[in-house]
Structure formats: structure tokens, C-alpha cells
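Working notes, structure below.
The other protein chains are all here in position, but one chain of the complex has been omitted.
What follows is chain A.
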Amino acid sequence: MKHHTAALDSNYAPEAGHSNLMKRIGLGFTRLLHGHKTFDHGIYPIEHKELTAGKPIRRLPFADELVIPLQQHKGRASVPIVKVGQEVVRGEPIAVADHFVSVPMHAPATGVIRAIGLAPTADGPKTPAIFLKVYHAASQQVLYDMEREPERMNVKDIIQAVQDAGLVGLGGGAFPSHVKMQPPAGRVIHTVLVNGCECEPYLTCDHRIMLEQTETLIRGIQIALRATRAERAIIGVEDNKLDAVSHLRARLPKHLPITVEAVQTKYPQGAEKMLISAVLDTEVPVGGLPADVGVAVFNVGTLAQMGELLPQGRGLIERVVTVSGPAVKNPGNFLVPIGTPVRFLLDQVGLKGPLGQVILGGPMMGMAVSSLDVPVTKSVSGVVALEPEDPALARRQVYPCIKCGECLQACPVSLNPSMLGELAVAREYDVMAGQYNLDQCFECGCCAFVCPSNIPLTQYFRIAKSINRDAQQRDEAKQRPH
């Protein structure tokens, strides 16, 4: 406990004191010798991964009620096809996609539909969801499957099958996977980049997936290669997981065009654009897609599920979640049914005392929840629980910007957050977007993390972007003929 608090005194590894200087020098030499690739700028937060990195994935029991929001992904919400009172079997489709950029939902457990109504989400507003009362006495066998061989399917069928499986980016992006497999007209995908970086502190679910679900991961990569018609796949793994690198290398069949590349442990190495520039030494053009440079990026968790579900014709009904943080008694990695409320999850792992904050996802980009009734959705890779006295929750005095330039050295897309912050205070939102590339900001949080003046830069930029979006929508509405 004591040790724990000391470790949290600084959230920044290089300043954690000189006691670990030798370790830092050692790490520096390792990097020099191995020369692992990386992107420019970025930060080195304390990882806290040791809490769960050694914990194998365990299955959790079912909660009494599962809450399945209809909007768990980017794009159009799913449309329910079940009625209240209807009994459903685990794996049965309960909502369908009504658009190309959308996915269906499947029942995560055998039970009865109790209601279709509003449920709290981490994003804030309540959104439509299906409430599923679980039959604890049922066998919970998945009856909805249809065995098939992806190796013999044509590209169109695979992409349809990926959509039917309800697969979205499980790394946190939640973008429907089948959309990424179809590059825009005129673009050719030559490389599938498999994202095993997991750069967020605390999270280790992808690490465990690479170690424990290796076979399905390799199968998923083969499916992605086939669907995108790419020539090769590269698995990018941060060098704090060298065990996963050697494990994968040892198990990859020689005849497959799949390689593993260790990249530097640096946040946000797992961001799509950062991984592309680290591994392929090329940049996604401003306003463009990875497909513009011939790349499609998939998270290891997504591909492992793809390798698991597609050959059986099943849908996505569960995912691996890291439950960790200083407030958690028994942190670990768990296979959690989609829709499990965070409250149930925390009850299962036990709490040391009162909670300070609960974050869905990692602490750098995740969302703090307002209610523990919020369910685990397809994009939730972690639940991090902090104690009330956690230094991360300390009230911090905000000073004026002293132009130290730390944020410019941290920003992975080389923006000028110092200037953007001043413009935000002056409400010059259009200048931020027009002259200072605000739209390139993907809210990784590096600038706010390093700012010695405690200026909430990331939040400023979020607000500025949404104000710009609103203004743009108003303009478009005005231009429409009445």
C-alpha cells in the first residue's frame, strides 16, 4: 500500500526520482542497441502494467442484467429486432445494422428482453439500449453458429461476414472493422498493420491476448490479409512486451507474410498514425486515411476475435477487459460479456475502500464515468479505478502559460498547443482550425499531461472542436434552400 502511494507520487517516469536512474540508463542502452522504431515527440507516463501483465484472462460470471446500448460503435446506431418479453439465446442477433457504417448486436447471454429504453453511458447522455435479464439456470451455450472456412470465401463474403459478426475496433476506436477492409476507390492496401502497442498505462488486455489467443490472432490476421488483398502484415508491439514479441515470432508459420516489429514504449505509440510513422516511416496526409498510404490498421484484440468468430459464424458477445487501478483489490484481465455493468465488474474484483474515480479505457484517453451502472461496451478495453486520495485527482492551481514549450515537444502530431490554448481562451476557434490545424488533434492528452501550468489544454481543444462542428452545421443549414 505504502509502496503504491510512493509510486503514484509522480505520474511521469523520468522524474520518478534518481533511484531508478540505473534502470533508465539500462533501458536507454537497450533502445540504442535494439534501435526500436518510434514516432517523433510523445511522453513517458508511468505504466502501472505490472499490476495485471502477469494475470491470465479469466472468465467472469454473468451479471443479473446486461445493458446493451444500440450505439457502441462509430457510425449509425443498430436497430433492435427483438421485443420486450422475448426470450433470446446467447449469440442470437438482437439488433441489425441499417447502414454500411454500422454493425449488428448479438445477445451476450441467454435470457429475456426486460426493456428497450434509455441507459447511462460513459459519454454522458443516456442512449437507447436493450436491457437483457440473464437466465442464470440456462446453459449459456452459443447456439447460433454456422461453421465455414474463411480461406475459401471470396472478399465480398468475408467483409459481409465481418459486419455480421458485429466486429468493431476493440482497441478503443470502435470503428466498424469491415469498413476499414474496403479502401476508398483508387486506393490499394499493401500492408495490414496489427496494433499490439497498448500504450495506455494500466491496460494489459492486448498483451494477454497476444500471449494466450495467439492461434486465433494469427487466423484473424490471415482473414484480414485476404479481405484487404494486402501483401503483408506487420504486428507492432511496444518493447515493454518483448515476451509477446518472441512468443509471436516463435508461433508464426514461416510461409505466412507476417512479421513482428518491436517499437519503443512511448505514449501514444498505439495511435494509428503514430504506429504507421514508426513502423513504415510514412505519414498519413492531413485529412486523409491510412488507406491513402496503403495501410489498414487493426487492433490485436479485434483480429483475435475475428479469427475466433468468423470460422464459426458467430457474433461478438464478449471481450477481454483489464480491470486495474490502485483502488482494486484483485486486478486482472477478464473475459467480460458485453453489457456487463461496471458496478458488477468492480464487485467481482473487490475494492480496497471508497472510490475516487472510475475510468473506462486507459487513463490518458479514457472517460470518467458518472455512474457505475454504465455498461462495458465493445470499445471498453479497461476499467481503471482510482482512490479518492490519488494524486491524479488532486486539485491543481492553474497558472498562466509560461511558454516553456513542453507541449510542443510532446505533441505527436507537432501542433502548437501553447498557441492553441491561448487562442481557445480568446475564443478564436476559427483561427485555431484555420491556421493552427486544430482538426489534426486527436485528443491524446500529451499536452495537458506535461503542462506545468496545469492548463486543461485537451479539454479546451475538445470544446473548440465541438463549437466549430456546431458552427459548420449551422452554416450548412443556412445555405440549404428554404
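The rule is short, and it goes like this: contacts are C-beta pairs under 8 Å (C-beta built on N, C-alpha and C of every residue); 3 or more make two chains touch, one makes a residue touch a chain; residues count from 1.
FYI, contacts and distances are computed from a predicted model.
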Margin query: There's a gap in the complex where one chain should be. From "Ion-translocating oxidoreductase complex subunit D", "Putative spermidine/putrescine transport system permease protein", "Anti-sigma regulatory factor" or "Xanthine dehydrogenase iron-sulfur subunit", what does UniProt name that chain?
Written below: "Ion-translocating oxidoreductase complex subunit D"
Checklist line | Candidates A:M210, A:V260, A:V358 or A:V380 - the one touching the absent chain | finding: A:V358
Item checked: Among A:F62, A:F175, A:F344 or A:F449, residue touching the chain not depicted -> A:F449
Next item on the list: Identify the residue among A:T52, A:Q163, A:S177 or A:S277 that touches the chain left out of the display.
Entry: A:S277
Checklist line | From A:A138, A:L408, A:V431 or A:I467, residue that would touch the chain that is not displayed | finding: A:L408
Item checked: Where the missing chain touches chain A, by residue -> 9-12, 14-15, 43, 45-46, 201, 273, 277, 283-288, 354-359, 363-370, 372, 384, 386, 388, 391-393, 396-397, 399-405, 408-409, 411-416, 418-419, 437, 440, 443-446, 448-450, 452-454, 456, 458-459, 462
